[in-house]
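Taking it in order: structure first as structure tokens, then the write-up.
Omission of a single protein chain aside, the complex is shown with its protein chains in their original locations.
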Amino acid sequence: MCGLMGICDQSGTLMSGENAIKAMAVQRDRGNGLGGGFAGYGIYPDFPDHFCFHMMYHDVAAKEEAEAVFDRYFTVDLAEPMPTRPVKGIGDAPLLWRYFLVPDEHKLASSEMSPEDFVVHTVMLVNSTIDGAFVASSGKNMGAFKGVGFPEEIGHYYLLEEYAGNTWVGHNRFPTNTPGWWGGAHPFTLLDWSIVHNGEISSYGINSRYLEAFGYKCTLGTDTEVAAYLFDLLLRRHKLPLELACKALASPLWTEIDRMPAEEQAVMRSLRAVYGPGMLNGPFAIVLGFNGGMVALNDRIKLRPLVAAEQGSILMVASEESAIREVLDAPDRVWAPKAGEPVIGRIKGMDWPIHGDLHLSPSEISCAVTGVEDTCETTVEVN
Amino acid sequence: MPTSLIQPEFKVEIDYDKCHKCGRCVQQCGWGVYSFNERPFPDDSKCRACHRCVTYCPAHCITIKKNELALRENANWSSEQRKNVWRQAESGGVMLTGMGNDKPYTSYFDHLVLDACQVTNPSIDPLREPMELRTYLGRKPDSVEVESDGHGGVRLKEGAGIAKNIKLDAPIIFAPMSYGSVSLNVHKSLAMAAERLGILMNTGEGGLHADLYPYQDNVIVQVASGRFGVNPEYLNRGAAIEIKVGQGAKPGIGGHLPGEKINREVSTTRMIPQGSDAISPAPHHDIYSIEDLRQLIYSLKEASGYKPVGVKIAAVHNVGAIASGIVRAGADYVYLDGFKGGTGAAPAIIRDHVGIPLEIAIAVVDQRLRDEGIRNQASIIAAGSIRSSADMAKAIALGADVVAIGSAALMALGCHLCQGCHTGCCSWGLTTQKPELTRRVDPEWGAERLTNLVHAWSHELQEILGALGVNAVESLRGSRERLRAVGLDAQTCEILGVKPAGM
Partner (left out) sequence: MTTETASGPIEGYIQVDPQVTVDDGVAVIECQSVYYRQLNEAVRKAFADGLKTVRLLNVNGQRYLGTGIKGKDLTIEVHGTPGQDMAMLMDGPTLEVFGNAQDGVGNTMNAGTVIVHGSAGDVLGYGMRGGKVFIKGDVGYRVGIHMKAYEDLRPIMVCGGKARDFFGEYMAGGLLVLLGMDSQLDGPLVGGYVGTGMHGGEIYLRGVVESWQVGKECGIFTATVEEMEALRPVLAEFCTATGFDLDTVMSEPFTKLVPISHRPYGKMYTYL
């Protein structure tokens, strides 16, 4: 069991990271101190168009190697240690740095890649070839803050209350399948996507085989990774609308589909038959954050909790209502979303299609997300 | 000289103290075991231990025993091997038999165990909560393409989706058994049950009798090398069309329905003269290579308004590549028949020694299609001795979409696996055309028993899914992570794609 939260001010107004910490602190007992993390959006208004790399290093050598890569392929406009403060309970932290990068014009041109591909390629390069270096996040105007500890400790450690974002997601981990390590805490990220997840997906076996047929590599043994790739497959590669992608992952029951109007029925029946191997079966609640909003999704028969609330332009979700009450003083509406019914927050005026111009192969995506060597089998070269 | 060295396999014992002398055993036995002179006298040599007489004896006074004549022990020359030599020395004939491989090969199903949920994810109660077995048979696109419907919603793009798929209410269908090899009442039982269960029966290669027309939406019509009963009407009546290339019990071997089984009804249905042998060539003489298969698939589609066309093959060594070719040739499903699959008649040597186990075939084909990124383009039907819902669940976890049952279906109708199908004397009225025997199966009774069997297995499959913590069969399909091997070597585990228990 785990806990999670997501908050999005759909007007684009920035909110302190303190909100995210507060929401997770109330849900402390949902985790066991072996993993906590957050992602914030719109948090770097001074560098809105830079790709921001949040880095974890095991040692200085790894840092130097990674920085050599950044220097070679990017213009580094700012490199600095992540601001942190000592917190009781947080030990053994890796070296944490962040970099605001713009792809080098010539290198980008000669690579014949889109800037997004170029960045994900770099993430792969770092994750796969530099021992002891891990990219925690690499999107524009966002960042992931995660580690081993309770989330409120992690949030406090990273001084999240000093950041202001239009969207936040948070996670409290109770790992059962994989040991806690800093890079393995949630959220998982890919460019500006971040995903947090509560529950265990009982269909992992077939989900991973399905994804492997498309070239994704599932090696972490965590089902969250599978959810991240499924979103990549459905949204980016198969270009499904977000609502339909959610319906593929948490399909309505056949009896429900049979009661739908004919045209909708045809869509849903095909969706289920085609994406059946990708359907996430078993208990889960997921929040996917990105530049432009967030989506929260629950399993098809509501085996994991999820509560949603609206207050003015703010949409908030959490595993427990108390997390919402901790943050929103007077919600207009508090409700439990229906099983499999996505709760979507969209920030006004922000581009909806996620990810921009990304064309990478699934195996490259796997390598970028997990940074596990097995997934990064091919030597990555950036010219 | 003795006419035969072969002693009876069974001994029929009648407790004459209890015997009513009613003669029912004489009347019931299709093999002519009994003669009657004030009381029944059995001829042991004709008995096949089918238990028809035992079942119908009102006094319960008949016992069938193994004839335990001692032969000097020889681990190399089993008594069966010795008998076969004598039999062939007497007759010069090819040994013919019925039903499936009866040799003690390893059952890989029996070395695979299923997972269950404890704590970290919940099991799901299959009796109260939804537990979905619905399965769509047929080719599926790589992705679902939608467009705006102009009212804020979406609709499928022209031609997208799974319109040509067949909906099955459970991932289980009846295996092909031709009219001719089995009786019309068996076909009717299967068709009625298929309709009630929302699944499919399969004509086999002997055509579709007019009495089955009302059930045609639940019927796969088969096209085999003999092309019996195949015409445009036949193709258009079926829900799907199946090209039979091979059969697990006799890979690479044709068929031969003796003239004495070709009565008027069979003759009409097969569109061949009464009394003449119905011979199915070993290959389709219009398929000598994979491109020819494609040609046939598409000619059948053209002739039928593009119904789904599947291809049935026996599981043989190179089954992965063969299946891949079949899918690329345009088949909507691949039917894999393992080497324990049944038959109405096959040479025993072929039945018992040719082909590979079904479990291996499913694993190899599913993986091969995934490796090539074409798994979605065809469904996999697995058959060849699916004995229980456990076999069904394991076949699905290995990668099958659907299983087909033939032997189990016949057993539901009374078959005792006496392996005498080829004789045409089936006392249970199943694999015979003798009217006095075929009328023993009341289609209504048969349909009910078949329906019961499939319902029971479906329930058990739901229990398994619930224990696995998933509520739809597609979450088990190909989920080999939920299987573990017990007592299999590392290489077999690798081929099956299954970890050993404890890993």
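For reference, chains read A and B in written order, and residue numbers begin at 1 within each chain.
We adopt the following convention: a contact is a pair of C-beta atoms (placed from the backbone, for glycine too) under 8 Å apart; a residue touches a chain by one contact, two chains touch by 3 or more.
Just so it is clear, the model here is predicted, and its values are computed rather than measured.
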From A:10, A:27 or A:194, residue that would touch the chain that is not displayed: A:27
Residue of A:192, A:225, A:326 or A:364 touching the missing chain in the full complex: A:326
Selected from A:156, A:171, A:186 or A:272 as touching the chain missing from the view: A:156
Residue numbers in subunit B that touch the chain omitted from display: 125, 127-130, 456, 459
Missing-partner contacts on subunit A, residue numbers: 16, 18, 21-22, 25-29, 87, 150, 152, 155-156, 161-162, 253, 255-256, 259, 301-302, 305, 307, 320-323, 325-326, 333-336, 338-339
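Methods note: only the chains that are shown with their structure count from here on.
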Footprint of subunit A on subunit B - complex, ascending: 117, 120-122, 124, 129-130, 132, 134, 136, 140-144, 146, 149, 153-156, 160-163, 165, 370-371, 373, 375-376, 468-472, 474-482
Subunit B-touching residues of subunit A, taken from the complex the two chains share: 176-177, 199-206, 208-210, 212-214, 237-238, 240-241, 244, 248, 251, 253-255, 263-264, 266-267, 269-277, 279, 281-283, 300-301, 303
